[in-house]
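Coming up: chain A.
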Amino acid sequence: MTTVAIENLTRHFGRTRALDDISLSIDDGHFVSFLGPSGCGKSTTLRVLAGFDACDRGRILFDGQDVAALPPEQRDIGMVFQSYALFPHMTVGQNVAFGLEMRRLPRDAIRQRVRAVLDLVHLADHSDRHPRQLSGGQQQRVALARALVIEPRILLLDEPLANLDAILREEMRVFIRELQQRIGITTIYVTHDQAEAMAMSDMIVVMFGGRVAQVAPPRDLYECPGSLQVASFVGQANYLAGHVAHDNGQLAVVTPLGTRPLDGRSAITAPAPARNILIRPESICITPPAASDAVPATVISVQYGGNLTNYVLALADGQQLHVQTATPPSHAGGDRVGVRLADAPLWVIPDCRP
Partner candidate 1 sequence: MNMPRLLPVLCCAVYFFLLAPILVVVLASFNAGAFLTFPPQGLSLRWYRTFFHNAVFLRAFIESMEIAVAATSISAVIGTMAALFSMRTTPALANIVRLGMTLPLVLPEVLTAIGLLFFFYAMGIGVHYSVALLVGHVLLTLPFIYINVSTSLRSFDPSWELAARSLGASPFVTFYRVTMPLMKSGLTSGCLFGFIVSFDAFSTSFLLKDVGTATLPIQLFDYLRLNFTPEAAAVSTFSIIVTFLIVIMTKTIFGIRFTK
Partner candidate 2 sequence: MSGLSRRHLIAGGVVGLTGALVGRATRAAPPPLVVTTYGGSWETFWRDDLMPRFIARTGADVKLDVGFGRTFSATLRASGPGHSDYSILMMNDVFVEPLLRAGHFEKLDFSRLPHARQLYPTALIENGWAVIGMISPIGIGYRTDLVKNPPTCWRDLWTNPEFRGRIGLYNVQNSVGKAMLCLAGQMFGSGPTDMDAAFAALGRLGPVLQTDFNMSTMMGTGEIVVSPFDFGEIARLRRQGLPVACIMPREGMLMWDQTFTICVNAGARDMAYRYLDFILEPETQLMLAQKFFVSPVNSTVVIPPDLADAVPVTGDRMKEILPMDWHWINQNAVELDKRWSRTFG
């Protein structure tokens, strides 16, 4: 259906560069998240895509057609706002019908499609209520229905879950992703919550300071971050000093905690000197202190998280390690333990020395 291509998008606010030469292409039917801290330019990108802000330079292509000069109403987009932006003077049904009325559909067709989309979001019997009579989650679904009912080319979501409580947020993640896949609509989703982005997206665009830092599927992003900044924004991480060397005819990563094969996705093809090695907390195992190939460590603190347990350990040289296990806590602060790396390839953060 619709592919989106962004080419050299640049936008200044005064003297600051809100968007600095952004280029990106999005496949048809993909769910792409823009992830980054506040002020990184992800919302600005969305507003430029929607047509609410102009860009100083660059092209925006929907299916190869440049829409950069079009006003928002001619871009055929569906948008869900952080505040939902439901019209307070209209009922749920009227809100949803608004976009169809703008497209001058016959009355009957509007009625049918409004009913259908409200069924889709499980709000068929709330059609005559006003937005203020609905809960946050229900308002969220109305906003979604209103954006979807016009069958837009692309769906834009601006932090739509930010105003919901934790449990509802998890529910809505699943709901939105499921709905998106069922309809197969190209979707762009802006969030600062990495867990949200990971859970929902086909592809994540990480942005810092108006630039794209990395574009990757969630798993690649987590396992193989392109920079230290990306690595620390996407989940918790330990960084160990290490180097790449030949080991049994293969390239391997040598760390204080042991030597493991180099991740196949890495661009490194020859032994390399000192590097930052990324080790996720769940990739470290806690062993008894005397176990073979274990490095001794001391437990500093333990946090019980139900299904998971988080430890902070200290190595002999004082470096702290974050460790996560799927077992209930078996150690307490002050305990002496051993640690070793899980049997998995290691990722070397490119161009980043300790």
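The candidate set was assembled so that all candidates are chains of the complex that A comes from, given by their letters.
Please note the rule applied: contacts are C-beta pairs under 8 Å (C-beta built on N, C-alpha and C of every residue); 3 or more make two chains touch, one makes a residue touch a chain; residues count from 1.
Being a predicted model, the structure only gives us computed values, none of them experimental.
*Asks:* So which of these touches chain A in the complex, 1 or 2?
*Replies:* 1
*Asks:* Show which residues of chain A lie in contact with candidate 1 when the two form their complex.
*Replies:* 50-52, 71-79, 81-83, 85-89, 98-99, 102-103, 146-147, 150, 156
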